[in-house]
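All protein chains but one are shown at their positions in the complex.
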Amino acid sequence: MAATGHNAAAEAKAQGTGLKVIAILAVLTLVEYAIAVTIGKGPMLVTLLTVAALAKTWLILQYFMHLPKLWNPDGGH
Amino acid sequence: MAVASAPAHAEHGHGSTHSRIPINRMGIWLFFFSDALLFAMLAASRFYLTGTERPHELNQALGLGITSVLLLSSLTAYRAETAFEHGNVAHGRAMLLATILMGAAFAIGVGFEWSIAHWVPSDPFGTAFFSMTGMHALHVVSGVLFLIVVYVRAGKGHFPVGNTWAVTSMVMYWHFVDVVWVFFYPTLYLV
Partner (left out) sequence: MRPLINALVLGIAGFAFGAGATGLFRVAVLGREWWSTDLSWSMGYPFALIGWVMGIGGWKYWGRGWFGLPVAPYETTGWRRYLDWNIDHKVIGIQYIVTFVVIFLLSGLTVLLVRLELMRAGMQILTEDQYNAAMSFHGITMVAVAVAILLGGFGNYVVPLMLGARDMAFPNLNSLSYWLTPPVAVLLLIAVAMGGWDSGWTAYPPLSVVNKSGQTLFNLAVFTFGLVSILGGINFIVTIAYERAAGLTWGRLPIFVWGALSASLISFFFTQGFAAALLMVLFDRVLDTSFFDFKNEGSALLYEHVFWFYSHPAVYVMVLPGFAIILEILAHFSRKPLFAYRWVVGAFLGIVALSGVVWAHHMFTSGMADYLHAPFLVLTEMISIPTGIIFLAGLGTIWAGKLWLRTPMLFALSVLFNFTIGGITGIFLADVPTDLHLHDTYFVVAHFHYTIVGGEIFALMAAVYYWFPKITGRMYNETLGKLHFWIMFIGFQLVFIPMFEVGVQGMNRRVADYPAEYNGLNTWITLAALFLGSSFVFFAWNMAMSWVRGPIAEANPWHARTLEWQTSSPPPIHNFDEDPVITGNPYDYGQPRAAAHARLGAAPAAGDSA
């Protein structure tokens, strides 16, 4: 079955979302690494790393794992 | 379609009255939550045993490297799922293969890290390090095996549009494994 034009557009849009999300995830990971090597050990570092990890988790849950489909089965694209 | 590819649970008679997908979806999320608690216990005991101390120097380049590979494999998994949902099987399979290879690379990276580790399991950080990475690697390896099954079945045309739950659920599992590492990486390498 060949993809219809509509399908192709929707697919391209969804794949675009994935690229945006991975870009932000990559930046966050690099930021994590950078702050870990620049600011020393301590509560500040732990706090910042926690915030970054939570942000990454939210992105993956929201966009990659489609968490909202859990309560809204038809939406989410 | 000749090949039986009905979802594993369709046989119990409810398939006709309502869709299995929301039920399966809730089940798998509950499983993730439950499994996450096991990882959380291990991470919590790492802080309980050694506080925020990291007594050994880890190979930071390796850590960042395997973290990036795993993160990138989440993107390819996402691309695979999206492609299958839109009937783009060829691209979906290519992306699955990429995910499998990156997953294997991650597991090899962890194995290499173990082989060069200059600490032993019996010191407190070693206790946390080996049990956390080991438990996570076990999930990565099982995820790779699941994805290989999905990859092969996809090649036989088992997942046409509208019947891609097997792909979706395994991809979700893969993302879950990645999320665990999102926490384990800073816990072990950066704190």
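Of note:
To keep things simple, chains are lettered A and B as they appear, and every chain counts its residues starting from 1.
What we mean here is this: contacts are C-beta pairs under 8 Å (C-beta built on N, C-alpha and C of every residue); 3 or more make two chains touch, one makes a residue touch a chain.
The structure displayed is predicted, hence computed values, not measured ones.
Within the entire complex, contacts from the absent chain reach the displayed chains B.
Where chain B meets the missing chain, the touching residues are 3-6, 8-9, 11-14, 18, 22-23, 26-27, 30-31, 33-35, 37-38, 41-42, 45, 48-50, 120-124, 126-127, 130-131, 149, 153, 156, 158, 166.
As a working rule, only the chains that are shown with their structure count from here on.
Averaging Cα coordinates per chain places chain A and chain B 15 Å apart. Residue ranges of chain A in contact with chain B, taken from their complex: 1, 3, 7-8, 10-11, 14-15, 18-19, 21-22, 25-26, 29, 32-33, 36-37, 41-42, 45-46, 49, 52-53, 56-57, 60-61, 63-67, 69-70, 73. Listing the residues of chain B that touch chain A in their complex gives 19, 21-22, 25-26, 29, 52, 54, 60, 64, 67-68, 71-72, 74-75, 77-79, 82-83, 85-88, 160-161, 172, 175-176, 178-179, 182-183, 185-186, 189-191.
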